[in-house]
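Omission of a single protein chain aside, the complex is shown with its protein chains in their original locations.
We just call them A and B in the order they show up, numbering each chain from 1.
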Amino acid sequence: MNVYDLIFYLFAALTLLSAFFVVTTRNIVRAAFFLLFTFFGVAGIYVLLGADFVAIVQLIVYVGGILILLIFGVMITNKITSVDIKAGTIQTLPAAIGVGLFTGIIGAVILNTDWFIANSEMPESTLSTLGKMLLNEYVLVFELLGILLLVALIGAASMARK
Amino acid sequence: MEVTLTHFLIVSTLLFSLGIYGIVTRKNAIMVLMGIELILNASNINFIAFSRFGNFGLQGQLFALFVIVLAAAEAAIALAIVLNVYKTFVNVNVDEIDELRD
Partner (left out) sequence: MSESFLINISVIVLFLPLLGFVVTLLLGKKIPKIFFFEVFVLFAGLVLSAILLFGKLTYFADTKIVSEFKWIDMGNVPVFGSINIYLGMLIDDISALMIVVVYIVSFLVHFFSIDYMKGDIRYNRYFAYLGLFTFSMSGIVLTHNMLMMYIFWELVGISSYLLIGFWYEKKSASDAGKKAFIVNRIGDLGMLAGLLILFITYNTFSFEQIFGEIAKGNLPFNSEFWLTVTGVLIFCGAIGKSAQFPLHVWLPDAMEGPTPVSALIHAATMVAAGVYLVVRVFGILTADAMLVIAAIGALSAFIPATIALTQNDIKRVLAYSTVSQLGYMIMALGVGAYKFAFFHLVTHAFFKACLFLGSGSVIHAMHHEQDIRNMGGLRKKMPITYATFLLSSIAISGIPLTSGFLSKDGILSGTFAFASLTGHWLFPFVGFLVALMTAFYMFRLVILTFHGEPRDQHKYDHAHESKFAMAMPLVVLSVLSLFFWYTPNPMSPDAGWFYSKWIKNPVIYTPENARWDFMKSDEAAISESSEQHDIMYSETYTKALHHAHWPAVILSELLAICGILLAFTMYQWKKISADKLTERFKPLYNFSLNKWYFDELYHKTFVAGTLGLSWLVAWFDRVIVDGIVDGSATVTKAVSTFTGRFDNIVVDGLVNFMAYLSAFIGLFFRRFQTGKVQTYIIMVIFSIVILLFLFKSF
């Protein structure tokens, strides 16, 4: 067990534990904070997988953007002054059974599959390669996503204004 | 035990399951959205892991980036929908919104 593995387990534990709290805690603000940790842990796993740029984007977009958005949603839809910013859970037992079975069978599939592993070396910085790809082969997708984002934001703004 | 692809996949599976659990059990629509974010992150881990251990370059990472963009758009739209739902039903409890049944 080397340092790399140790760090992996650390991050995996952080991610999964905080995700568990996200879905189980009754306080919605607390869930949002645990979500922050989950995103952070996932970003760490990205770094371990050699995806430095994606990790940074994960932090910036998720933590800096989406999470703030979610918290704003919480504040708008619940009376912030009231203490009871909570949300109950329903049908936990069938959900737990179903999800457990699902996890079990997927896990079994993963463990029983003989995965092909081609390259175990850590790659160099991915930034320039990703930039070239985005503006060469994937430029259409890139542009389309830009338009999609724009349309989505305009749509969201107009829907929220009504 | 050396960490390989299987570990990452297990982590992503667990994260995915937790996301689904969140979606299914939460009453509050915002919490449901959080579950969805978890699911998206799980899929991103998968993309990047396969990108790392496969031999098809950085396409996996690229797709992860696209998913992040989609997630941003989705979050914006979903929150707008949640706001509209809130205006209509005064709360955002998903289990009480069952107009579809009738």
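The criterion applied here is as follows: a contact is a pair of C-beta atoms (placed from the backbone, for glycine too) under 8 Å apart; a residue touches a chain by one contact, two chains touch by 3 or more.
As the structure is a prediction and not an experimental result, all values here were calculated from the model.
Seen in the complete assembly, the chain not on display touches A, B. Within the whole complex, the absent chain has one touching residue among B:V3, B:I23, B:L58 or B:V92, and that is B:I23. Touch with the chain omitted from the figure is made, among A:L70, A:A95 or A:A156, by A:A95.
Touch with the chain that is not drawn comes from one residue among A:N2, A:N112 or A:N136, which is A:N112. Take chain B: the residues that touch the chain left off the picture are 20, 23-25, 94-95, 98-102. Where chain A meets the omitted chain, the residues involved are 90-91, 94-95, 98-99, 101-102, 105-106, 108-109, 112-113.
As a convention for this text, only the chains that are shown with their structure count from here on.
Chain A and chain B have Cα centroids lying 7 Å from one another. Within the complex formed with chain B, the residues of chain A that make contact are 1, 4-5, 8-9, 12, 15-16, 19-20, 22-23, 28, 31-32, 35, 38-39, 42, 45-46, 48-51, 53-54, 57-58, 61-62, 65-66, 69-70, 72-74, 76-77, 87-92, 95-96, 98-100, 102-103, 106-107, 110-111, 115-120, 123, 126, 129-130, 133-134, 138, 141, 145, 148-149, 152-153, 155-157, 159-160, 162. Listing the residues of chain B that touch chain A in their complex gives 1-11, 13-22, 24-31, 33-35, 37-38, 41, 44-45, 48-49, 51-55, 57-59, 61-62, 64-66, 68-77, 79-84, 86-87, 91-93, 95.
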